[in-house]
Structure formats: structure tokens, C-alpha cells
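The complex is shown incomplete by one protein chain, all other protein chains being positioned as in the whole.
Our next item is subunit A:
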Amino acid sequence: MTKKFVLGIYDDEDVLLQAIENVRAAGTNIYEVFSPYPIHGIDDVLGIKRSRLPIVAFFCGLFGTSFALWMQIWMLGFDWPMIIGGKPHIALPAFIPVTFELTVLCAAFGMVITFFIVTKLKPSFKVNVFDKRSTDDKFVMAIEVKEGVTDMPALNDLLRSNGAIEVNEKEVIK
């Protein structure tokens, strides 16, 4: 299945940010914006909600902490009690470094795995390059075309009047 996109090409960051605001204010839905580098404040103007990944990180970390403590207490305190260095079986200070490491490990891996699942990123993932210049010196704003709904000349005018140096069309296999 192919999808048709209109690409507005910009060559200035500030013009782009203003254009995004105006295009959205005109009621047009922006599919994606491509930029060679991260732009400060673009999340806000695009209306992108804050990532919920930190919440995942917190709970994965919490799991790591409790898993590490449970593992060490059970292993060294109940399953195979041993006296090490004259300390009690359940010697909490000695467990802290392992607990810390497992907290970090679980939080980090949990975040990465969640990110892969949510974004459906996998080795067979096919990346659609809308315009190669977005990896060099141009900013690309992609707007999905809905057949029969989108007014092409009006969209063209809207993009150009907001500083687009080019307006292209592209079909992408989805």
C-alpha cells in the first residue's frame, strides 16, 4: 500500500518553527518533521506529548531493586546460608552494590526494550527516507495526503506562504 505525502522543504530553523505553528493553526495535520539536528522547542510547537518512558524506567528500576534484594536475601539467608567475613547471613550493606547495579541494569534494559517495542523498531524495519537533504542542510515537513479530502493547491499555497523553498510530492510504500 502506498501513501502520498506533500513535503515542505525549509532551510531555516526559525522559519520552520513559525511555519509549523501556522500550518497547525490552519487545521492541517503534520505527519512528521525531519531535521538534521535536534531543534529546541520543536516538541512544543508540534504538540508532541511528553514521553512516558521515565515511568517505565521507574518501575523497571523498582523491579531491579526488589529482585536484587530478594535474590541475595533468599540465596545467602535461606537457601544456602554461609558466614562470610564474620557477618550475619543477611548482611544488608554488602548487598547494596549488587542492588544498585541491578537497579541500573533493569531500568536501562527495560527502557531500551520498551522503546523498541513501542516504536516497532526491529532489524527488518524499513526506513522511509522522504528527502535525503534532511540529513544535510534542509528541514522537511511531511503532510499526509488524503485522496479527495486534501485541497492540494491550498496546501501548496499554505506551505509556500509560510516560507517553504520547495513543495514536493512523494509516494511512500507503507
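Note that a contact is a pair of C-beta atoms (placed from the backbone, for glycine too) under 8 Å apart; a residue touches a chain by one contact, two chains touch by 3 or more; residues count from 1.
Just so we're on the same page, contacts and distances are computed from a predicted model.
Participant: Considering only the chain that is not displayed, what protein name does its UniProt record carry among "Type-4 uracil-DNA glycosylase", "Peptidase M16", "Hydantoinase B/oxoprolinase family protein" or "Quinol:cytochrome c oxidoreductase quinone-binding subunit 2"?
Facilitator: UniProt lists the chain left out of the view as "Quinol:cytochrome c oxidoreductase quinone-binding subunit 2".
Participant: Tell me which of A:G41, A:P123 or A:G148 is the one touching the absent chain.
Facilitator: Among A:G41, A:P123 or A:G148, only A:G41 touches the chain that is not shown.
Participant: Given that one chain is not shown, which residue among A:I73, A:A94, A:M111 or A:V145 touches it?
Facilitator: Considering the complete complex, A:A94 is the one touching the chain left out.
Participant: Against the chain that's been left off, what residues of subunit A make contact? List them.
Facilitator: Per the touch rule, subunit A residues meeting the hidden chain are 40-41, 54, 58, 85-87, 93-94, 96-97.
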